[in-house]
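Excerpt of the complex: some chains, original placement.
So that you can tell them apart, the chains are marked A, B and C in the order they are listed, and the count of residues begins at 1 in each.
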Amino acid sequence: MSTNVIEAINLQKKYGDVTALRNATFHIGEREIVGFAGDNGAGKSTLMKLVAGSIGHTAGQLLFAGKERQATSPEQARRDGIEIVYQDLALCDNLNVYENIYLGRELVSSVGGIRVLKHSAMRRGAHELLERLGIELTSMLDPVSTLSGGQRQMVAICRATAFQPKLIVMDEPTAALSVGAGQPLLELIRRLPGEGTAVMLVSHRLSDVLTTCSRVYVVRHGEVTTCVESATTSEATLLQLMEGHPDQEAGRPQGSGKSITESGPALPARS
Amino acid sequence: GQLGSAAGPGNGSKKLGFALSTFTVPRYVKVDLPNFTNAASAQGYEVISQQADSNVDKQLENVTNLLSQNIAALCLMAVDAEAGVALVRKAKAANVPILAYNQAIPSKDLGGYVSRDNVQAGRDMVAAADKFLGGLNGNFIICSGQPGDQVAVDITQGYMEALKPALDSGKVKIVSQKFHAGWDPESARKQVEDSLTAAHNDVVAVLCNNDGLAGGAIQSLRAQGLATKAFVSGLDATSEACRAIVLGEQQMSVFTPYDQMGRRAAELSVKLAKGENIAEGKTYDLGGGQVPWFPMDSRIITKENVVEHVKQYSPAYVDAKVAFGNIPASQLPPGAAELVK
Amino acid sequence: MSTSVDEPATAAGAPVTVRKDPRKLLTYSREAESTTWRLLALVAVIALVWVVFQQVTGGVFVTPRNLTNLSVQVSVTALVALGVTWLLVARQIDLSSGALIALIAVMIAQSEVIHGWGFGVTVAVAIGIGLFSGLVNGVLVTAVGIPAFIATLGAFSYLRGAGYLISDGSTVSGLGSTMFTLGNGGLSPLPSVILIFVLAAAVLVYRGRRMIADVRRSGFRASQLLSLVAICLGAFLALWAFGLYQGIPYPVLLVLVAVAVASFVASQTRFGRHIYAVGGNPEAARRTGIKTKRILVVLFVVAGLLTSIGALIQAARLDAGPPSTAELMEMAAISAAVIGGTSLFGGRGTIGGTMLGAFLTGSIANGLSLAGVNTFWQLVATGLLLVAAVATDRRTRKEGLL
């Protein structure tokens, strides 16, 4: 299991009396694209935030590259090579496009021992990153608060994909994107494993999830209930798994999709 | 069961209240209060003191709190004369006799009044200026203390009274008069700096309500090379002022023997606490009634008597090192050098 | 792609047949719950401060007489802080309270003493000035677009100056007897005791019933019981203090009325909700069609009104109109609100918290003064105690100790 970028065992997150997540057990292999599907409020974003270290879990284990982390923090996650596109984007509204993209990792050059920002290099870099996604913004220099919903989302995506991380967590990256902008993103995601990056993808566009990911974990009512191989799963099956129809609950998937629980190999013993 | 009625003379309480207006002027902590306390404890009385940061509201709370501590008499240095009336009324309601200290309170319910005459101090400063300048003539600057502070108001009133003839005849012109919140020296410095600019340095005297303001004023005079040329007055004869007097940058400071004043007030308070009569001849008309009055003489500290002053009040009140340190021996008045050693 | 796949044991285990989210459905507000804990923590901190002072002052602190004094001493700050709390909730600030009190106090003295106008006219003048000054602040902020900090800082200066100008820097004392009574008199002990009893009983019954209903629905919560206990204790202390000394002082009565009205408005009226909406997200509130500017103007006017009532009390207590009165009152009011949990960034704050905040700072000042601590040490102690009290409050809540 040492090849897993990340592994979670019975992860739990409570907000006071509210259990947002319980019994979340999953793993992401290196260079793997794994989807997470679930209803609204199922706990997907909570899970993603736990992985990115922006909140801490209240029980269970979280292992990065095989090593357990008791207390996670965003800094630690960044050092571990984990990037995330938050559902709420987490942009600094008063900063401009390239400042947001390079936030915390600004390009600097040393001038007489003092590290000076390379504004124009960052501007160019941001431009290139946006071009990878096939878009152009009216101004790289205005605060991102003046951008449209989709444009803001692209900025957040650029930030996460800019620094060749080991794992990118994407929480609904295509929600605000038009079809025209969504496709290049999905293609980009598919290219990422080739660049050494694993991806965790949360999306309500089930077709995107199924066509992009190798496996899909189903999150329901705060639990990671099952895992399916996307090659053998239809949208309808996935939907049923998400909504938890009684027959699905018992572990008998309908349609063409197969729950890996039944078809996959037995669980290897964990060291 | 009103607890308040337990207080007052003859109830056997051995506590005196001393409500001061501020501690930010050194004399109160260093001279008045200790002398008061010592004199009172010599007679077996404990002193509870409060001070009000020159703030009428705070003094109201102070007095309320003192009255709730079963005191036998209250010595009150009111922040504001008029606002003191309500305090006297409160004390009377609680059956606690009250002695006004340093600051008159226009209430006939006072048991007595121990004072320095602040208006007189203002007049004294103008008289000194008259002497120094050889006649009241020219442009004056007035630096007054905290707005609303009775000491500031009274001293400034003293200036105006003494200057009136010269002002009326046009011989003296006041180019600037300003009250300074918190008696802030930096604020005084700015005032004098700007006034000098406006008057093109044609200023002969700066009358200051206390030595701190004088210190600020001297700095701006120095910057224009006018220190030692213009007349500067102050109040309290602090170490700072003594130094300036020695250097000739300040001509005089008014000082009241606060130690005597404190002791006197303590004696009188104890008498009031015991329910004794303290009426003794002099009375003060507070508008509405005469009250027994115990005036204290102020003295003027100049280059001539500054060494004597420092000798007498060092280290309790002034610090010889601050007053005379780092000054070339040639400039020191006789007897000063020994004090620094 | 990895082919080994984990499967949580539960999924293959007992089948779940309900569609409902099995996660606990909350029938209470966790936000309100945490606010309650914050208030309880503040009560505990105040109790701690009281115990310490009771020791230090040799038993003088917790006596009917001193508690009565304390409650009166706190009353002006409490009234001003009430108006400031709402302004802070709506992302505004008011730095002019102290200066306004001074100006009004001066005008009260002028009206009663110099002009010889009666109590009624004087009150009208006082309140009129308060309302007008609040209106000016509100208009400057909303119509002219000056940040509240600057608009009220300007007022801080020009109102204070106006007070000095009108009084010519000197205090006028000797107000009429009605005015004097307003600041120094009170309800006599018997009706006071009855009033407190009735009030406390009403609150206890109302809250007790709600608690029972809540226990049925969502189970027992310690915070609810503890609040009841705190209210009982408070009522008992009030009964003891006011009953055994001189009854409820009028200033305290005014505060009680203001608090009751404000609490009602905050939680039970549209206007109250809109204040919080404007503070939480001004743009969203505007887009929902709420007249945000009008609300802000009203809030400034209300702050002016409460300040003018505070000024009446202040002048009446001093029996004079000193133009230098109420220095730093604005700071005292803002800190009472902030200590009570009001955010300077808007959207969060309760009237109860502000009252406790005012009581905490008032207790510290009163206790230090009673203990006869040297002034300089008093300044140091005030600062340290303030920080320590708030730190204790935060810690307590953070660690769920209370």
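Heads up, the rule we're going with is that a residue touches a chain if its C-beta (ideal position, glycine included) is under 8 Å from a C-beta of that chain, and two chains touch if they have at least 3 such contacts.
Every value quoted in this text rests on a predicted model; they were computed, and no experiment measured them.
Novice: Give the stoichiometry of the complete complex as a formula in the chain labels shown, bearing in mind that each kind of chain is drawn only once.
Specialist: A x2, B x1, C x2
Going forward, only the chains that are shown with their structure count from here on.
Novice: Using the contact definition from the top, classify how the chains connect: line, ring, star, complete or other.
Specialist: line
Novice: How many Å are there between the centre of subunit A and the centre of subunit B, using C-alpha atoms for each centre?
Specialist: 73
Novice: For subunit A, jot down the residues that touch at least 2 other chains.
Specialist: Not one residue in subunit A touches at least two other chains.
Novice: List, in ascending order, every residue of subunit C touching at least 2 other chains.
Specialist: none
Novice: Which residues of subunit A touch subunit C in the complex?
Specialist: Those in contact with subunit C are residues 1, 3-4, 10, 15-20, 23-27, 29, 32, 41, 214-215, 221-227, 243-244, 246, 249-251, 260-261, 264-265, 267-268.
Novice: Which residues, counting only subunit C, touch subunit B once they are in their complex?
Specialist: Its residues touching subunit B are 60, 63-66, 69, 73, 164, 169-174, 184, 244-246, 314, 317-320, 322-327, 365-366, 369-370, 372, 374-376.
Novice: Mind listing the subunit C positions that touch subunit A in their complex?
Specialist: 1-8, 10-12, 15-17, 19, 21-24, 26, 30, 33-34
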